[in-house]
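Have a look at the structure below, then the notes.
Left out: one protein chain. Kept in place: all the others.
Think of it as A and B in the order they're written, each chain with its own count starting at 1.
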Amino acid sequence: MNAIKLHPLKKLEIILAGEHKEFATDLLDRAGVKGYTIVGNLSGKGSHGLYGGHLMFNEDDVLIMIIAAVPQSLVDPLLDGFQPFFDAHSGVIFVSDIQVGRLAKFMA
Amino acid sequence: MNAIKLHPLKKLEIILAGEHKEFATDLLDRAGVKGYTIVGNLSGKGSHGLYGGHLMFNEDDVLIMIIAAVPQSLVDPLLDGFQPFFDAHSGVIFVSDIQVGRLAKFMA
Partner (left out) sequence: MNAIKLHPLKKLEIILAGEHKEFATDLLDRAGVKGYTIVGNLSGKGSHGLYGGHLMFNEDDVLIMIIAAVPQSLVDPLLDGFQPFFDAHSGVIFVSDIQVGRLAKFMA
């Protein structure tokens, strides 16, 4: 068995209404994100951050979660790029630490 | 580009049979969790913790995963609240660290 060297990356989990999928993937592409995976047909519930108590999603909305692994250097530009969208639309971005075996797949 | 301040939260990933969805979302609502996202139509396999070796899920069971981002202070009450359920039913809860840009969406 060979020792596997793991490399740290950041995972973004972007949850938003499915109708905005192209906006989000275009933004990821333009920022230089090399890949993403999309989980479809989610449901959810939440309150809107700016107008607390208002429904963010109805149970019936079709949500998607876009999962992308990116270098640390892309986290701030991506969050900044999505900020105007999330000022006007519902959804969230979770940022977390992951490790991957093959850094080349994720670096521009 | 503005610097984005990130705030730490805990992510709960609750995997259980779809028939128990309402029990779980009711528990989250009553605990003050402000939102969650549900991934449906999962499949899975596992052994039951109390009776090792018995099947936890069959390949054919319809499972769901409920994803919720909560403040640290809610983790113990939620795990405690789910404990009797998972004593009697199959499933798991994963707890992990995430960061979010907008804390207001997740705090009561």
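As a working rule, contacts are C-beta pairs under 8 Å (C-beta built on N, C-alpha and C of every residue); 3 or more make two chains touch, one makes a residue touch a chain.
This is a predicted model, so every value here is computed, not measured.
**Q** Applying the definition given at the start, please give the residues of chain B touching the unseen chain.
**A** Considering the whole complex, chain B reaches the absent chain at 13, 15, 39, 41-50, 52, 56-57, 63, 65, 75-77, 79-80, 83, 86, 92-97.
**Q** For chain A, which residues lie in contact with the unshown chain of the complex?
**A** Where chain A meets the chain not shown: residues 1-4, 6, 11, 25, 34-41, 69, 96-102, 104-105.
Please note the rule applied: only the chains that are shown with their structure count from here on.
**Q** How big is the rotation, 0 to 180°, that puts the C-alpha atoms of chain A on those of chain B, in steps of 5?
**A** 120
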